[in-house]
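Note that one protein chain is taken out, while the other chains of the complex remain in position.
Just so it is clear, A, B, C, D and E label the chains in written order, and each chain counts residues from 1 on its own.
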Amino acid sequence: MTQRADGRTPDQLRPIAIERGWSGQAEGSALISFGETKVLCTASFTNGVPRWLTGKGRGWVTAEYAMLPRATNERNQRESVKGRIGGRTHEISRLIGRALRAVVDTRALGENTIVIDCDVLQADGGTRTAAITGAYVALADAIEWGREKKFVAQRSQVLTDSVAAVSAGIIDGVPMLDLPYVEDSRAETDMNIVVTGRGLFVEVQGTAEGAPFDKRELDALLELGVDGCAQLRSHQLAALGQEG
Amino acid sequence: MTQRADGRTPDQLRPIAIERGWSGQAEGSALISFGETKVLCTASFTNGVPRWLTGKGRGWVTAEYAMLPRATNERNQRESVKGRIGGRTHEISRLIGRALRAVVDTRALGENTIVIDCDVLQADGGTRTAAITGAYVALADAIEWGREKKFVAQRSQVLTDSVAAVSAGIIDGVPMLDLPYVEDSRAETDMNIVVTGRGLFVEVQGTAEGAPFDKRELDALLELGVDGCAQLRSHQLAALGQEG
Amino acid sequence: MTQRADGRTPDQLRPIAIERGWSGQAEGSALISFGETKVLCTASFTNGVPRWLTGKGRGWVTAEYAMLPRATNERNQRESVKGRIGGRTHEISRLIGRALRAVVDTRALGENTIVIDCDVLQADGGTRTAAITGAYVALADAIEWGREKKFVAQRSQVLTDSVAAVSAGIIDGVPMLDLPYVEDSRAETDMNIVVTGRGLFVEVQGTAEGAPFDKRELDALLELGVDGCAQLRSHQLAALGQEG
Amino acid sequence: MTQRADGRTPDQLRPIAIERGWSGQAEGSALISFGETKVLCTASFTNGVPRWLTGKGRGWVTAEYAMLPRATNERNQRESVKGRIGGRTHEISRLIGRALRAVVDTRALGENTIVIDCDVLQADGGTRTAAITGAYVALADAIEWGREKKFVAQRSQVLTDSVAAVSAGIIDGVPMLDLPYVEDSRAETDMNIVVTGRGLFVEVQGTAEGAPFDKRELDALLELGVDGCAQLRSHQLAALGQEG
Amino acid sequence: MTQRADGRTPDQLRPIAIERGWSGQAEGSALISFGETKVLCTASFTNGVPRWLTGKGRGWVTAEYAMLPRATNERNQRESVKGRIGGRTHEISRLIGRALRAVVDTRALGENTIVIDCDVLQADGGTRTAAITGAYVALADAIEWGREKKFVAQRSQVLTDSVAAVSAGIIDGVPMLDLPYVEDSRAETDMNIVVTGRGLFVEVQGTAEGAPFDKRELDALLELGVDGCAQLRSHQLAALGQEG
Partner (left out) sequence: MTQRADGRTPDQLRPIAIERGWSGQAEGSALISFGETKVLCTASFTNGVPRWLTGKGRGWVTAEYAMLPRATNERNQRESVKGRIGGRTHEISRLIGRALRAVVDTRALGENTIVIDCDVLQADGGTRTAAITGAYVALADAIEWGREKKFVAQRSQVLTDSVAAVSAGIIDGVPMLDLPYVEDSRAETDMNIVVTGRGLFVEVQGTAEGAPFDKRELDALLELGVDGCAQLRSHQLAALGQEG
């Protein structure tokens, strides 16, 4: 089997660490690492919903993704300085929000809003997938906070499942899981897969960076992704003290 | 077989029309309709490349997507008035650009830039897929324009393949092709598939709007998409007068 | 008499076409052509008025003008990408709004808002005058839509007159009507004239592009403009099926 | 003859004052008053032209208009705070620039740039016309400064004429000259007229604020405007010490 | 004793002039000069407070600082044109607001808002200190206006003290008061001191522009500043007709 630069096998995740409750300010938080990629996820719980949702008996979950200017190998100008948010940032923020909402029963949440901020402190590939995986932990804690404060009904099941995400790609013809920057930049095909704890797809995004790909390659990447997300689920459960 | 509101079978495209050369100003253009969805695609050819690409012997193809304020059933505020481009617009512009670049040999293009503008004049679902499909026709004509003007080498093969895109989704459990707005808003799973003329994937984006989906559903949607794109390819060839 | 590049006499309009009801989404619409200039005008009717007008028993009519990036011979950057609206766009939007309001009895309209969007799909001079002329048709239909929906009182006369606009200019000393781009860019004096169906002035804007002009020249341009607007009125009536 | 609120006859200007050289920093400047309207006009002379004009042997004159937030009876939010320039500001800046360029021979100016800033310190109607009239004085001095510094050729005649502007309007059926705010807000028709020292038109902008107007009314306003500008020319010459 | 370029002694202010009531529109105003530095200060009084303060029985005083583009020796681009306010402008606006609020009893003001605009018409160093000193005069008049209109209680003491500001700096080792631009740009240490009429500090901002400074130098600058502010207080009282 192909050996990767960091010694992993093609179907192996990088070392995963989830530091739950990193923030003393947020209602839920997690500092998650996928190898050298580090993302701080905080969940802010507010009683009430945006005006357009008022009175419908449903809550709202949304997310914002951003990167510190020197998270990457070369410094990027701040989006606040540019005066506008780039397309990539928008795209990832929307992806994280959709992924989380896929496992939230907004009726059970009640008229409460949870905003998840995913700030990349250090970037080495896979920042969006680490963000989704960590955001789930922060979200779970924020919901429990809301329950303790009686904003969320005692027995309502707000989370219908867990959710995690991982990247996969084809490098020199070999499908590989969880790409660091050095692999990501060489991948012919790049895929991000968001999978629930029950093993169902929430989002599948495959892009031909080099040559277009066929069904067989797509299937190989999906299989890697589903397996990777199952492992990430174990890390999430462990962080939340729910393993069993 | 399930009958759809507009009388189509689940695997049938809406009526497709491609009015090639709609614009008297652009180097390439097409007004494309997928049913009531109408997108004006213009290709602007410029000799030279952006500064960051200068001197590398390669060209550049990029795209911008936008919607007229009253393309939709309710009027949307203009992005120019808001002073910023929304996340959805950014996301689709990037998708169109990637799709087109997947079939362009930028070395063969030489140091030339082609900007494709896809402006939605009327929206009824599938605007991004119509945009990609029409943009290919505009792009092909702009490349020929560049060849006639001697900016592109006489025998260089700039286009390595054709490219088209279509949506598919699961509605009431049934996989269906090319969703108009009324279906799209009800779909449990929504997929956009970008396929080359040779039948390879350029981009696969599947999203669970309602319940997460499994591998079998994903495969059904992919199959519909590949067939739909093959039909769209025929329309493209006909419009370009290349059939045979 | 001087022959123009396109064979017209100095006092002749370009071929005028008004495709009423082009949009299947808007409450009123018209795709208008003045020769190669094509403007899509849509009217969006909303029951209710902006907050500052609430409770005064009066309606509101406003307009927004914009140009597709490749409407012109060279591509222009989108105003949404620049992040701001240019002075020319602002100026023309305001002009169209004033022109339409001059023939609307806002009391008779009741507390309803009509926003007219004029998007230039192709530009060859005279875009603002085509926009006003087409906008009147879209506006008339939107008012009738409001009447059918009972938002506008059955017998109230909302439109007090019709309105049309045309350009005129002096080229090589000869006053000429309805200038295409090639003439407009050579004109010494450039005038836009907005005239009601009864032949009264709503707006007169004359600008010395080259040499300042005298009263005799001004009068010649005004006369051309009044005659041109009378012809445009016939086209409007025909499009609306009101000719007699 | 109708008596106006401030005691003037219909064809009388408000008291005009031009304080030439108000600024100790600018190459040319004038603080101009039309009654209570006060505009500070400064001309900034720079050797060289914007990039797009380089090497063509011609200079550039442009203008920017703005209003202090409390120039008016109620405070307006600053455009810098809003983050964008309003349509009215854009429109007036462009008008002032065109008016000045109409009397400048840009070849005689040589490759030099003059930016005229017109900042309204106090507003009581007619700010754009006061701005044009004062800007001419600032411009004339800046050109002389450039001549002294040898940036402008000794004998070149940069100014081909003088230029001034005034408003006129119809109030209760009576054509009146130079409207203060209280009259302007009541005018049925509002006109701004820009006239050269030789009595030729540079710009004529007439707008029906209430009822559309006819040719006779238009002529009456034009006549008032031409006479008013002739008087303003005397004030300009006096300020510049050129009378007689 | 060191002689300065303009003939002053190190502890001498530039000629101070305060033209109270310069604006005919604002509820309070002052055109203040510190030598060639001229700042127009207007105070806009509004009955009511921003939403976040409603119902707390307290008023609000805030300030905005700006500079005309040609107030300085070289023209600066307008912040409205740039589309954003610079850091320096923000910083000074906040400083002026804090300085004024330090002498206002917001309970005594009642639920009223006063916005002070300080627009620099000509700049020669010390613009922020002139702005604070003039703003106090405009503020005092606006409060009296509010009292006359019965928005402010008859006997309430809104102003608890007066406030003035001045700069000081060390040049060639010598502490000097009230620096014009030519001295300011050479100062090793630059200090702005805001002092109440009773001689207490509201704000002390000392910055090492060149070498860091020691306690002895700091004390010398503070002493100059306190003395300078005492003199400015006399000018303020004279302008307000309160001397005695």
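General observations
What we mean here is this: a contact is a pair of C-beta atoms (placed from the backbone, for glycine too) under 8 Å apart; a residue touches a chain by one contact, two chains touch by 3 or more.
Small disclaimer: the values here were computed from a predicted structure and weren't measured.
The undisplayed chain touches these shown chains across the complete complex, A, E. Within the full complex, the residue among A:Ala71, A:Val152, A:Leu221 or A:Ala239 touching the omitted chain is A:Ala71. One of A:Gly24, A:Gly55, A:Gly173 or A:Gly241 touches the chain omitted from the figure, and that residue is A:Gly24. In the complete complex, the residue from E:Glu19, E:Asp161 or E:Asp184 that touches the missing chain is E:Asp161.
Interface with the hidden chain, as seen from subunit A, comprises residues 23-26, 29, 36, 40, 42, 44, 46, 64, 66, 68-75, 78-85, 89, 115, 117, 119, 121-123.
Residues touching the missing chain, restricted to subunit E, are 84-88, 90-91, 93-94, 98, 102, 161, 196, 198, 200-208, 211-215, 218, 222 (touch as defined at the top).
To be clear about the criterion, only the chains that are shown with their structure count from here on.
Separating the CA-averaged centres of subunit C and subunit E is a span of 51 Å. Subunit C and subunit D have Cα centroids lying 28 Å from one another. Shared contact sites, meaning residues of subunit B that touch two or more other chains, fall at 83-85.
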